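See below for the structure under consideration.
One protein chain is absent from this view; the other protein chains keep their places.
In this document, chain identifiers A and B correspond to the written order of the chains, with residue numbering beginning at 1 in each.
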Amino acid sequence: MANNNDNFDHVIVKKPSVGQRMFKYRYFYLMFIPVAIVLLIFYYWPMLGIRYAFSTFKLKQITLRTGPDYSIGLGNFTRLLSSDPFHAAFKNTIVLSFINLVLAMVCSVAIALLINEIQNAWGKKIVQTVLYLPHFLSWVVAASIFMLILSAGTDATGADTSNTGFINAILLQLGILDKPVDFLTESKAWPTVWYIMNRWKETGWGTIIYLAALSSISPDLYEAAEIDGAGRMKQTWYITIPSIMNTILVVFILNLAKIMNVFESVFVFYNSLVYDVSDVIQTYTYRVGIVGNDYGYSTAIGLFKSVVSLILVSASDIISKKIRGYGIV
Amino acid sequence: MKKKFNLINPQYAPRSWFVVFNTLFFIFLMAAMIIPIFKIFCDSMVNETVYGLKLIPKGFDPNTGKEVWFNTIAYKRIVTDPGLYKPFLISIYTTIMTTFLGLLISTLGAYVLIQKDMPGVKIFSYMLLFTMIFNGGLIPTFLVMKNIGLLDSLWAVMLPMSMNVYNLVLMRSFFEGIPTSLFEAAEIDGCTPMGIFVKIVLPLSKAALASIGLFFAVAAWSEYFHYVIYIKSSSKYNFQYKLRDLFQDKQESDQGTKINVNTLKSAAVIVSIVPFMFIYPFCQKYFMTGVTMGAVKE
Partner (left out) sequence: MKKNVFKRFAAMSLAVVMVTGLAGCKFGGGNEADFTLDGGSPDDLPDEISLMADTIITEENGLQDFCDEYERQTGIKLSIEKPDHAKYYEKVTLSFASEEPADIIEMGSTYYPELANSGALWDMTEAWNNTTSNCKNIIDEDYVNALKINGVLYGFPMAAGNGTITYVRDDWMKEAGLSDPKNYEEFIGMLRAFKARGQGTIPLTSSGFLNNGETPYDIYLREFYQDAIPDFYKDEETGKYVDGFAEPAMREAIQRLRDAYQEGLIDAEIVTNKTSTCRDKLGSGLVGAFNYWAGMWSLKLQRSMNEGQLKPIPPIEETGGYTERVPTAFAMAIYAPNKAAIFEHFLMYSHDGGEGQMLFTHGVKDKHYTMNADGSATALPYYSDPDNTVEKSIYAPELTITEWNDPIPLDPMVKSSLEEFRKNRVFAKVPIVRDAIAENLADLNVVKDVVMANAVTGKTSVDEAIEYYNTKGSYYANAILEDLNSEENLKAEEEALAGATGESASDDEAAEE
């Protein structure tokens, strides 16, 4: 920053007026036009539609050309607060994303620490390449893969595993199961499977940021510890973890701000039999709005979600400022 | 700091044992990552409802009555069936277009945002950041698409995706790393802002363009939900959509059932992964640049 000031000495002497500066930057305004157009049309214009949240707005209002009926005021919100499926969706959103978040943190940090211990450069590179790979598959592909390998197959007795999905076949062979289980339609199993799918896809990718933090720890610290006679475990506990604690916290907070956003991983993976444990706010919004044609109510749910998100982000921002001196946005 | 590998000598043993276990652990972990994909690959080349533990691409073909290795019947179907290869072409088209538009918007936006003295630049960046935490939601966005007549058009998918605030902010932090003195010098040489952008900023940010371009490409290739909402015509579905469709269809039609449904599904999964598998090893370092950059700056 100091550098900057040196270069702009003449500016400090006499700062040009706003008009002069605007003229100076006229081409930049032109360059911003494409950005502004996309931004306004696809992001800000829809915000005007938030008013539908305060109206009765269904297919009937469109076909009869009456337009949204605003006489209900906060009706959609009172309906939402007393609605069982909404409560379930809200709870599932929090539970699924929070547990997933904690698992993500634990797995990624642990694996990052272990990767860091690999001495062989080639080995490290191969491990990283393989672990990052699933991140680049879409949720549709990840869900498709899991559906195939988790299939219960055609033989319900489990005697013949040639037609059973891969995982079921393994579990049957090991004697852990005596009958194939259809994991995806089983309310008890579904969340676990979903966590596993998430970890399979994202754990490797999650380690990158910790690896970057680990590589920036000064080797002097370890040398000093070694001279003091600290073993490997102690070094990890007293040097490594405290050094990356800040990163862990920041990542955690950043993701905490996003916990209401869980959507596509559920959308392509759930089915009606497990709605009770899998339906999240965004999937519920989709079903109410697109399948149920209740546009007003769906917008109200969306708005509720956005407001909760906004609160979470602001909270994260404040915490972030406390921890590292600057906010998250 | 020389480490000797010795499992008995008490001075080196704990470390050595650790190395052994660590190696085994990562072999196991890599297997856990790769086997599901490999299993699908094998199943895609066996034309029968075989799941089981079989991990070799060899199986009985009911059409010829023989055991065959690498039965590619499902792949042939994907290549010849317009219902399957057209979505693949759509995927390629939208990926290229989105990446191009995305880079255009990110670079232009980022270049404007680094002009600290420009009146209104703070407002622009707040406007951008605000969309990261607040949006109109599903139905209002749909109705906007309807009002501007983009429904059932691929632009409805590509345009919103090309404006990704996260990527734009990432690009801005790359640009901020370019020494200001370069801009000054160019300005004195009589370069216009557009000229500086084309002659200095872009050539200096090749790594950024590669990594952010790849982010756009991966996102565009993976896109599914926008097609559910905005695209009506079956001629405009992308491959992800078609893949999902294969998995959801309960009433498999009877036309052309020479191919086992699961074989076809597996093959479709593999086909949707393959383009990426080819470029992934070459691009890995760019991805990492992008993520670490974002992490540092965030």
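Everything that follows uses one rule, which is that a contact is a pair of C-beta atoms (placed from the backbone, for glycine too) under 8 Å apart; a residue touches a chain by one contact, two chains touch by 3 or more.
Please read these numbers as outputs of a predicted model, since none were measured by experiment.
Here the missing chain is touched by one residue of B:F26, B:F41, B:Y75 or B:Y237, and it is B:Y237. Checked against the full complex, the candidates B:N9, B:T64 or B:N147 give a single residue touching the omitted chain, namely B:N147. Residue-wise, the contact with the chain that is not shown comes from A:I62, picked out of A:M22, A:I62 or A:V193. Contact between chain B and the absent chain runs through residues 49, 81-83, 122-124, 126-127, 130, 142, 146-148, 151-152, 228-229, 232-234, 237, 241-242, 244-245, 248-258, 261. Although one chain is not drawn, its touching partners on chain A can still be listed: residues 40-41, 44-45, 47-48, 58-60, 62-64, 83-85, 152, 154-157, 159, 163, 179, 182, 185, 187, 272-273, 275-276, 287, 290-295, 297.
What we mean here is this: only the chains that are shown with their structure count from here on.
Spacing of chain A relative to chain B, judged by their CA centroids, is 16 angstrom.
Residue ranges on chain B touching chain A, taken from their complex, read 3, 14-15, 18-19, 22-23, 25-26, 29-30, 32-34, 36-37, 39-40, 43, 49-54, 104-105, 108-109, 111-112, 115-120, 124, 127-129, 131-141, 143-144, 148, 159-160, 162-163, 168, 180-181, 184, 192-194, 197, 218, 221-225, 228-229, 240, 243-244, 247, 262, 265-266, 268-269, 272-273, 276, 280-281, 284, 287-288, 291-292, 295-296, 298. Those residues of chain A that touch chain B in the shared complex are 3-4, 7, 11, 18, 21-22, 25, 27-28, 31-32, 34-36, 38-39, 41-50, 52, 111, 114-115, 117-119, 123, 126-134, 136-141, 143-149, 151, 153-154, 161-166, 169-170, 173, 200, 204-205, 208-209, 212, 231-232, 247, 250, 254, 257, 263-264, 267-268, 285-286, 289-290, 295, 298-299, 302-303, 305-306, 309-310, 313, 328-329.
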